[in-house]
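In this view, the complex is presented without one of its protein chains, the others remaining in place.
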Amino acid sequence: MLNTQGRPTHAGDIGVTGRNTFTRNRALQMEEALIFETGHLETTGLDIEEPDAFTPRLGAHARKSDIGLPGLSEPETLRHYVRLSQKNYAIDAGLYPLGSCTMKHNPRINEKLARLPGLGDIHPLQPQSTVQGALELIETLAHWLMTLTGMPAVAMSPKAGAHGEACGMMAIKAAIEARGEGATRKIVLVPDSAHGTNPATAALIGYQVRAIPARADGTVSAQAVRDALGPDVAAIMLTNPNTCGLFEKEIVEIAAAVHEAGAYFYCDGANFNAIVGKVRPGDLGVDAMHINLHKTFSTPHGGGGPGAGPVVLSAALAPFAPVPFIRKEGDALRLVEDAEGTQSFGRMTAFHGQMGMFVRALSYALSHGSDGLRQASEDAVLNANYIRACLADLMSQPFGDRFCMHEALFDDRWLKDTGITTLDFAKAMIDEGYHPMTMYFPLVVHGAMLIEPTESESKASLDLFIMTMRDLAQSARNGEAERFSGAPYLAPRRRLDETLAARQPILRWQPPAAVAEAAE
Amino acid sequence: MLNTQGRPTHAGDIGVTGRNTFTRNRALQMEEALIFETGHLETTGLDIEEPDAFTPRLGAHARKSDIGLPGLSEPETLRHYVRLSQKNYAIDAGLYPLGSCTMKHNPRINEKLARLPGLGDIHPLQPQSTVQGALELIETLAHWLMTLTGMPAVAMSPKAGAHGEACGMMAIKAAIEARGEGATRKIVLVPDSAHGTNPATAALIGYQVRAIPARADGTVSAQAVRDALGPDVAAIMLTNPNTCGLFEKEIVEIAAAVHEAGAYFYCDGANFNAIVGKVRPGDLGVDAMHINLHKTFSTPHGGGGPGAGPVVLSAALAPFAPVPFIRKEGDALRLVEDAEGTQSFGRMTAFHGQMGMFVRALSYALSHGSDGLRQASEDAVLNANYIRACLADLMSQPFGDRFCMHEALFDDRWLKDTGITTLDFAKAMIDEGYHPMTMYFPLVVHGAMLIEPTESESKASLDLFIMTMRDLAQSARNGEAERFSGAPYLAPRRRLDETLAARQPILRWQPPAAVAEAAE
Amino acid sequence: MRFLPLTPDNRAEMLLRIGATGIDDLYGDVPRDKLLAKAPNLPRHASEIEVERTLGRMAERNIDARSAPFFVGCGAYKHHIPASVDHLIQRSEFLTSYTPYQPEIAQGTLQMLFEFQTQVASLTAMEVANASMYDGSTGTAEAVLMAHRLTKRKRTVLSGGLHPHYGEVVRTISRMASDDVVSLPADPTASENILDQIDSSTSCVVVQSPDVFGNLRDLRPIAAKCQAQGALLIAVFTEVVSLGLVEAPGAMGADIVVGEGQSIGNGLNFGGPYVGLFATRQKYVRQMPGRLAGETRDAEGRRGFVLTLSTREQHIRREKATSNICTNSGLCALAFSIHMSLLGQAGLQKLARVNHANAVKLADLLARVPNVSVLNETFFNEFTIRIKGSAARVIEDLAERGVLGGVPFSRLAPGAGHDDLIVVASTEMNTQADRTAYAAALKGLM
Partner (left out) sequence: MRFLPLTPDNRAEMLLRIGATGIDDLYGDVPRDKLLAKAPNLPRHASEIEVERTLGRMAERNIDARSAPFFVGCGAYKHHIPASVDHLIQRSEFLTSYTPYQPEIAQGTLQMLFEFQTQVASLTAMEVANASMYDGSTGTAEAVLMAHRLTKRKRTVLSGGLHPHYGEVVRTISRMASDDVVSLPADPTASENILDQIDSSTSCVVVQSPDVFGNLRDLRPIAAKCQAQGALLIAVFTEVVSLGLVEAPGAMGADIVVGEGQSIGNGLNFGGPYVGLFATRQKYVRQMPGRLAGETRDAEGRRGFVLTLSTREQHIRREKATSNICTNSGLCALAFSIHMSLLGQAGLQKLARVNHANAVKLADLLARVPNVSVLNETFFNEFTIRIKGSAARVIEDLAERGVLGGVPFSRLAPGAGHDDLIVVASTEMNTQADRTAYAAALKGLM
C-alpha cells in the first residue's frame, strides 16, 4: 500500500538473514537492554552525602507516591549510553544528505567555547551588570545576522525554526492589528510545497491557510500570488530557496505584490545555507525570516535539538519584536525584559533564547568570516549540483535538468516499473553506509528524494556517494528487488514496523507486572 | 602449527561470508582509507595567518627535503578518526577481561580535572614558586601510594610499569654498589611465569636472569628461591598476586630468605588491584614495587598508553631514588632536580613523570576513598571467583579448583580433542561481543586463558558473560568447529594474517609510485 | 578555510562536470542586481586561536556561577552536572545526528527517548510523557492549547504563583488566538482563592508548585474543582529536583504536567537551551504536542523503537497539527536522561534532601538578619524574603560585594507592586561559607 506521496504504509515480508550469536551481539554491534531492566532501585551512580539533621519545611507536601526509577552505577551508565550511541548514524561518521536539514560539519571549537564557565555557567536572571559579556556576544551575533540578511532588526529569543516562524507571524499580526486591520486580515498564503511547520504556525497564530499551487517548474509564480492576494490576506509564508531546491526567481515581484496588497512577506529561511554572503533576503523584500542556527550556522542537531531560530525583521515589523531585546545605553548593554511601554507583541519564552547555540553560531561565523561564509554557500550549491549532474542520467528530476541550489531533488518516476519505492531505495542506502536523503518531501513531488550534501563533503566523498547511488540505481533498474525490499540488512535493526507502533502505542516502559495486568 | 604455548602460528583457511555491498561498508560499519590516500598536499585543516615580513634566522639550515604529508580539512579529519574509532573495542562498550591488564572503568571526572588549565597547562620548567599546587598534588598522591602499600618512599617519575621496574632495579643496583658488592652480585631471579618486562628489565640494567620454576600449585616456593639464592644474586623479581592469579602464599618467607642472602625483593605490582586496602606490600618484605596507575588507579589505557609507574621503595632503597623528587621546605615544596650531592642513582626521564596520570589517579583515589578502594579490590576478587566458579565444570583450571585473586586462569586441556585452540576460542568470543581474555600468558600454562573482569562489572554483565562462555564451551565440546575456526565473522575484519605482516613488513604508507618502484 | 574540503582544483573540475562556466551560473535564478558581487562587510575568517580569544574576552566579562556564592533561581538552577553526562552527550553519534527519521540507524536516540519518556512519566506520576519541548515556559503554553483542544473551551486561569514569564508566554499566544486568560495577581504567600475562578467555561487552570516564590501548593482541591467543572488542571514546576521530595502532581490529580528539566543534566547557559518536560494521561495522548518514541518490532521480530503517532505532528497534519514544534530539545533530553539514570530514585531523593536542607539552613540564617523576613511557610530549595528598601538595588549591591543573592521579584513582574521581595534559591552547590557570606553581606546592606 502506498499513500499519496507514494510512501509505503506497511513493511513487506522480510526473511531473517545472517549468522546468529548467543548474545545477539554482532562483534562490535551490541544489544542493549533498557535502563529499567538493568538498574536497581537502591543503586545510584552518584555519591551524595546525606545532609546533617535539619527541620524540613515541606509541610504536608512530602512525596508519598512511588517514583520507581532504578539507578545505574557510573560504569554501567557509560556503557549503556556508549552502546546506544553506537546504534546511531551521525555526520561525523558519514555523509548525511538529509535535504532541508543542512547536516553540515559541527566544529568542536564551538562545543569547547560553549562550555567556558563565563558563557555556559551564567544565569539568565543574574544582575545585568554581571553579564555584560553575554549581552555583547548576543549583540555581536545579531550584527552578523542583520548584516548577512540585510535586515535592520533581529529577534533572538526563538528556540527553533518553528518558534521563529511563530515569532515572525506574531510580529506580522501585531503590525496588522496596530493598523487596525486585525479583524479583516485572516488569511495566510502558503504554497503546497511548504514545510509542515508553515501551515501549522499560521494556524497556531489564529490564521487560516490558503494554499498556493506550485508551477510546473517548481517555483511559485507572482501571478499565482497576485491571484490569491486580497484585503483578507495578512501574509505569505514562502521558503526561499524553496523546498524543491530552487531559488524563487520571481521573489522580488512577489514581495512587491504582497506589500502592495497590504500584506507581509514571511520567508522561511531554512535554506539560507545556499545564499549566505551571496544574496541578502532584505534586498528581496522580505519582512521576516527565521534562521535555523542549527542548520546554517552549524550548531549540532543533537538527535533532534536543541536549535535556535532568530528572526530578522524589516523596519515595518521591528517595533513589534518580542521581549527581551537588547538596547545600548552608553557603554552598557541593557536587556529590555518588559513589554510594557513598547509595541512589542510580548514574550515567547521564559528567558533570552538559546545562548548555548548563540555561542556556537558566533564561533562558526567568526571562524568562517565573511569570505568563508560566502565560499561555504557556493560550495554547498556546487556540491548539490555535482551530485545532480552525475545522477541525472539514471534518476528523474521533477522539474527538468536544470541547476539547483544546495539541494538536488529527484522523484520516483524512474523507479516506476521496478516495484521498488523511494522508501526501499532509501533503506538500501543504509546498507551501503549512507544516511538516506529526505524522502517524500516536498509533498508536491511523488516519491521525492531531496539530497543536500552541504559544503562539508569533499569531492572524494561525493564521488563515492555518486558511484554508490549509480550502482544502486542500476540495480533497481535491473530489477534486483531483493537488495531493496528487505533492506536494511546490515543495520542494528532490520526494517521497523511503524504501523504496529502506532496501532497500540507503547510509549513507556512498564514493570513486567503492570504489562501483564494491562494485557488481562 | 602450534608453538610451545599451543598458539597457532598460521591462520586457517577461511571462506568469505556475508552480504556484499558496493562500498564494502556494512551500514554503520564503515571502511576508511588512509589519510595519505584522501588528503591533499596543499590542504590544511587549520587556519594559520602567515606572519608579517621578517628576516629569518635559519642560516643555511632551511629544510630542502620533501615532507610529503597531505592535510585534511577539519570535517574530513573528524570523520576519519570517528570511523577509525568505530573499529575498536573499548571498556566503555563492553566487558574487557584482559588478564593482567585491569581494564576497569575510567571515570570521566578524571579526564575533566586533568584538563583544568592549572593542572594541564603548566610547564615542567616554570619557576617552582608558580607550580606549588602541582607539587602538592604529586605529594598528595605519593602519600596515598605510600599509605596503601605501607612503604616509606615513592619515586614518581617512571613513565609506565616497565619503566618502574627499571627504576626499582636501578635503585637496587645502586644500593648494592653502595655496599661495594656491585662486581659480585650479577644475577636476578625471575620465575618462569613472570611478565616479559621483568627479564627484559633485568637484562637492561645489566643483570643476568636466573629462572625459578613454578610449583605445581602455580606459586613459587620459598625453597626454590632459597635454592637459587647465593652471593651472586642481586634481587628477585616476583609478581604478587602472581600472573596465575594467585597470592604468593610463601611471600613472607621468600622475602626473608632474599634479605638474608643480601639481595633485594622487587615486586611486580601489576596485580595490585586485588589487594588495595587489604594487604600492604610493605608488610610482606617488599623493597620496591611499581604501581601501574593505568591499571589499578584507572587512568585510561588509550590504546596502548600513556601509563605511569610510580615505584614505592623500602627504607633501604629510598636514598637511591631517582631525581627529581620533592622535598618539604617549611611551607613550600621544592623539587630536587639535581642528583649531585645525593645518593640518587640519577635521572630516568626529562621531567617529573606523568603528571597527567597523577591527576587522574588522585581523582580516582579521592573519589573511592580508603573504604572504596578496599571494596573495589574485594569486588574485583569476587567477580573473578564468580566467573571461575561458574565455568569450572566446563573448562579446565591448571592448578585445580581453588579460589583465585582478581583473575581466573584456565588452560586448554579441556579443548584437547576438539581441534579448537585457545586462539580460535578467543576469536569466537569476538563475534559474541566480548573482547577475549589474555591468551597464552602466563607462558607456564598451556593455552592459557587469563580472565580479569575487574570490579567494574555488574552481576548482570558477569552472568551474561558466563552464559556466553558456557554456550561457547558447549559448542566447542560438541565439535562445532566452524564457529571457532573461521571466527571472527562479524568484526570489521576477519582473522588477520600476522605471518604475512612479519614476513615482508610494510611499516608505513608509500606513494603508489614508490611501491611500484620497490616491487621492480 | 579549515571547514571546507573542496580544493580550488576540485571546484574547477566540478563546475566543468556540471556544465557551468562559473559558480554564479548556478545562481542564475537570482535577479542579477540582487546577487552580491562580494562578501558582505564583516571580518574575514579567523583561526581557532583568534576565535577563542574573542569569545574568551566576552566570557571574562561575566561572573559565572562557580566564582561567587550563588543563590539565583526562579526557573533555572545551578546544580552539579556529573562529568560523565557532558562526556556522553558529546559522543559524535548523539551530537551530530538528526531527528531519528530512519529508525534502523537511530536506535540509540530512539531508545534514549523511550527511556526519557518513561523517566518523566515516573517522576511526575503521569501515564505518558513526550520526547521534550523547548523549555518549561513554551511547554506551558502548549499545555494550555492542548487543554483548549480537549475541552473545546478557551478560558485559562493562571495562578498568581506561576512564574511571571510563563504567564506572559501563555498570554502572548492566547492573545494571538483570541483566547481568554484570567491572570490572578502575584501571590507571594500562596493565599489566593483560585477555586472561585473555576467554572464551566474554564478550559484549564495553571498552577505552579513549588510556585515562583518557593511555596509548595496542594493541588488536590483544585483538581477536584476542575474535574467537577470539566476543566483541566495543568501543573507546572520549574525545579524538577523537587519531585524527589515533594508530592508528584500526577498523584494530586493533575491532567497535564509540564515543567522545566534544566536542573538535571543541563547547565545554566544564560537561559537556554533547556528542556521542557511534558506529561499527561494516556487518554489525552492524541492531543499531545511534540514527538513520541514508541516500541515496536523489526522484520526479524526484535524489539526496536520508532517515532510514532506522528499524525499529530506538523509534517503530516500541517495546519491541523497539535503544535508547530519540529526541532525540540533532544540533546538536553539526553543529558537529563543520563543524569537521571545515574541518580535513580535513591540518588534523586538524596539530592533533593541536600537541596532542601541547604535552603532551610539559609532561610534560618537570613531570617536572623535585621529587617529581613522569610515569607514562606513551606518551600523546597527556594524561598522569598522581604527586605527593607528596593530588592533590585540590594541585589546589585550584593553583586558588587561578590554575592549573587537571588532574583528581585520586581525584575520578573515590574508593575506588580512587590519591589521589596527577593526570591532566593539554594542547591547542593552551596556551602556553609556561601551562606555566611550571604548573610553577612545582606546584613551590611540592611
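All chains are identified by letter, namely A, B and C, in their written order; residue positions are counted from 1 within each chain.
By definition in this document, a contact is a pair of C-beta atoms (placed from the backbone, for glycine too) under 8 Å apart; a residue touches a chain by one contact, two chains touch by 3 or more.
Not measured: the values here are computed from a predicted model.
Judged over the whole assembly, touch between the missing chain and the shown ones holds for A, B, C.
The residue from B:G180, B:G303 or B:P512 that touches the chain not shown here is B:G303. In the complete complex, the hidden chain is touched by one of B:V209, B:A316, B:L394 or B:A481, namely B:V209.
Residues of chain A that touch the chain left out of the display are 27-28, 40, 42-49, 72-76, 78, 82, 107-109, 111-112. Remark: the residues of chain C touching the chain excluded from display are 2, 48-49, 80, 82-83, 87, 90-92, 342, 428-429.
Simple rule for what comes next: only the chains that are shown with their structure count from here on.
Between the CA-based centres of chain A and chain C the separation comes to 20 Å, rounded to the whole angstrom. In terms of their C-alpha centroids, the spacing between chain B and chain C amounts to 46 Å. In chain A, the residues touching two or more other chains are 74, 78, 82-83, 86-90, 92-93, 105, 107, 367, 430, 456-458, 461, 488, 491-492. Residues of chain C in contact with at least two other chains: 1-5, 7, 45-46, 48, 82, 84, 86, 92, 104-105.
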